[in-house]
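I'd like to ask some things about the structure below.
One chain of protein is taken out of this complex; the other chains stay put.
In this document, chain identifiers A and B correspond to the written order of the chains, with residue numbering beginning at 1 in each.
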Amino acid sequence: MGLVLDRVRRDVGALTHIHETTLRLPPGTMTVLLGATLAGKTSLMRLMAGLDRPTSGRILVEENGRERDVTGLPVRERSVAMVYQQFINYPNLSVFENIASPLRVKGLPKAEIDGKVRAMARLMQLESFLDRMPLNLSGGQQQRTAMARALIKGADLVLLDEPLANLDYKLREELREELPRIVRMSNATVVYATTEPQEALLLGSHTATLWQGRVTQYGPSAEVYRRPQDLITARIFSDPPLNLLPVTKTGAEILLPDGSKAPATGALTGLADGDYQLGFRAHQLGLRAPAGTSLHFDGKVVVSEIAGSESFVHVECSGGRWVALASGVYRLEPGTPIAVHIEPTTVFVFDSAGKLAHAPAFLSAA
Amino acid sequence: MARIELSDLAHSYKRGASAPADFALKPMNLTWRQGGAYALLGPSGCGKTTLLNIISGLIIPSQGRVLFDGRDVAHLPTEKRNIAQVFQFPVVYDTMSVYENLAFPLRNRGMAAAAVDGRVREIATLLDMTGELDRKARGLTADAKQKISLGRGLVRPDVAAILFDEPLTVIDPQLKWELRSKLKALHKALDVTMIYVTHDQTEALTFADTVVVMHDGRVVQAGRPDELFEKPAHTFVGYFIGSPGMNVLPASVAGNQAQIAGATIGLRWSYDVPPGKRIEIGVRPEFAMLARPGEGVPVTVERIDDLGRSRLARLRLREHAVAASVPDELSEIGETAGLILQPDHIHVYADGERLEGRA
Partner (left out) sequence: MDKPQNNRAWFLVLPVLAIVAFSAVIPLMTVVNYSVQDTFGNNQFFWNGTGWFRELLDPTTDLGGRVRDSLWRNLLFSAIILTIQVPLGIAVALAMPREGWKVAATLVVMAMPLLVPWNVVGTIWQVFARGDIGLLGYTVNRLGIDYNYVADPLAAWVTIIVMDVWHWTSLVALLCYAGLKSIPDAYYQAARIDGASRWAVFRFIQLPKMRRVLIIAVLLRFMDSFMIYTEPFVVTGGGPGNSTTFLSIELVKLALGQFDLGKAAAMSIVYNLIILAVCWVFYTVMTNLDVERRRPPADA
């Protein structure tokens, strides 16, 4: 089943929670809603589920090439399942009964319920916990139980609202890895809300970035990551935060914030004169001079963070306050002078309205 | 200001416990120097929160001593220890302004009003909160509230150590960067011992000078972030640190050769393998490279994950799952491929413990 939001908008009182949004989720795909807290992820999901009614616009379900208007249809009459950030299970029912509960409501025969629950438990690696009570399980097992219950319904639309947020890092990593496989097997259209860009990339499939109640871009995750259409999308989809450098282009030169000039090379060559913002992610800011032309800035280390084989170096320089990701261990005291390098062919260029003016070509992952 | 020593410390939530399994915290000795930045890292239930609560005085340990600068404080109540704590969910006094929140610990200790004012403004400057001093605390965002809880600790001139209990849980990813670098900068500026409890390896590694990895009530390794990454002392450390964790494969090792799933791999050092123990080799995905078929060990490719700035290969070596890096120049990856392990970064483990090799 595919889901179509057709010019959907939602106002609550004088506030607009969701601005007019059109979104088409193809059947059997997974869509990640990526955005900060309060960006409207949950509001949008509630509209999709039918928990809230849009102020204007239509919600359509697409089946076998035909569209059916379901706007206003209550959630109970839609084929929808939802999993929340908190682990919500029936505390007085065993894991087996928890997973079985949607099937019991449907009134399925006993043997069939038994078979389905065991198959789902195998998929979610809960087989050995079926007789336990949810509250005696770890957070990861509880959340897997909740997800199993949502998936076993065989609902056409499964909504996952930051389901991994309350889990331990490693568990999150494992579930994140299993999730695309589980989704493929369930055949449902899945919507997954998260605040973490990395999660959107790992889950693959499609991503819709959200900002202040607006969908800023929708497309295959890797494409949104590599060709963000505007500055806001690029910022949402960058962790560590996107580094920015304001420049003014005049002829063959660019004017930098500290008043100095540099030749307009790389991405900047073909652009009209005017004000631009150069955006580059942490791994695009180098601590070593690359071969060929580069812009370089002298600055000071604010703080350096070592994450295993890599280091995040926060730098304060004439261009701004930036984060560089470098492989290797850089143990640098705050205040240490440092030079950072930007390769002008690898940066995003945004015009003064924040629209993408140039994106680097990505032949492979760089 | 204090050096913190844990001497023969152990804790059990059961009374009269004797079996090791009864102990939430197995006997340990640790010394934390004054002014250090430490992280306690481990999964839920590993005992890290118990340890934190013992240091803060919320739990009295079943045995052993907690020394602050040589003085045993194990039986002193929280308020008598010079510690401050930042909790998982922001704790602020809703009805007070930001200023009053920061002044609260000082006023409670009877500090003169002029001194309070000076100190509060000093800390507010450090936290970049001078503009918000008159605002009510309840209307603030989660990250601002966490800054206030931190400020209530920093404001006390006598504070010896600040304990953090997963303080970034409710903060959005982009703001985490800001808050974390603020924290690091404050640590450098103020020379306070900071102990940071978390299950998130990135937070632990980026924050701490020394990371203490805990598993099942024990300290399995304490070391610098790069040491933990490059020389995990235990397979658990290898698994827990790194994303994804270290590949651990059953092997047989003789001299400087290892046999894994029928393939022979050369090692950098030679090993004397103790008999009767489970032998495994460990290599991080960062040091395992996908190659063209015919090079290295033959593997089957399950899928390639695109992580944005790099690619990760999910492979199968007979029945074992292996994660490996994909070099940028490698394209057109088929169903089978080769796997090259960098000999310098292969570790040998016996019953989970790392063996030291010889030249």
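Going forward, contacts are C-beta pairs under 8 Å (C-beta built on N, C-alpha and C of every residue); 3 or more make two chains touch, one makes a residue touch a chain.
All values derive from a computational prediction rather than experimental measurement.
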{"item": "Absent-chain contact - pick from A:Gly50, A:Gly140, A:Pro163 or A:Gly286", "value": "A:Gly50"}
{"item": "Touch with the omitted chain, as defined above, among B:Arg3, B:Arg65 or B:Lys136", "value": "B:Lys136"}
{"item": "Which of B:Ala10, B:Ile83 or B:Val116 contacts the chain that the document leaves out", "value": "B:Ile83"}
{"item": "Identified contact with the non-displayed chain, of B:Ala17, B:Leu30 or B:Val91", "value": "B:Val91"}
{"item": "Residues belonging to chain B that touch the chain removed from view", "value": "56, 58, 77-79, 83-85, 87-89, 91, 93-96, 104-105, 108-109, 136, 138-141, 149, 152-153"}
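Note that in this section only the chains that are shown with their structure count from here on.
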{"item": "Interchain centroid distance [CA atoms averaged], chain A/chain B, Å", "value": "25"}
{"item": "Complex contact set, residues of chain B against chain A", "value": "43-45, 142, 172-174, 177-178, 180-181, 184-185, 188, 199-202, 205-207, 224-226, 228-230, 239-245, 284, 286, 305-311, 326, 328-329, 331"}
{"item": "Chain B contact footprint on chain A (complex, rising order)", "value": "36-37, 138-139, 168-171, 173, 177, 195-198, 201-202, 204, 222, 225, 235, 238-241, 281, 283, 302-303, 305-309, 312, 314, 323, 325, 329, 333-334, 364-366"}
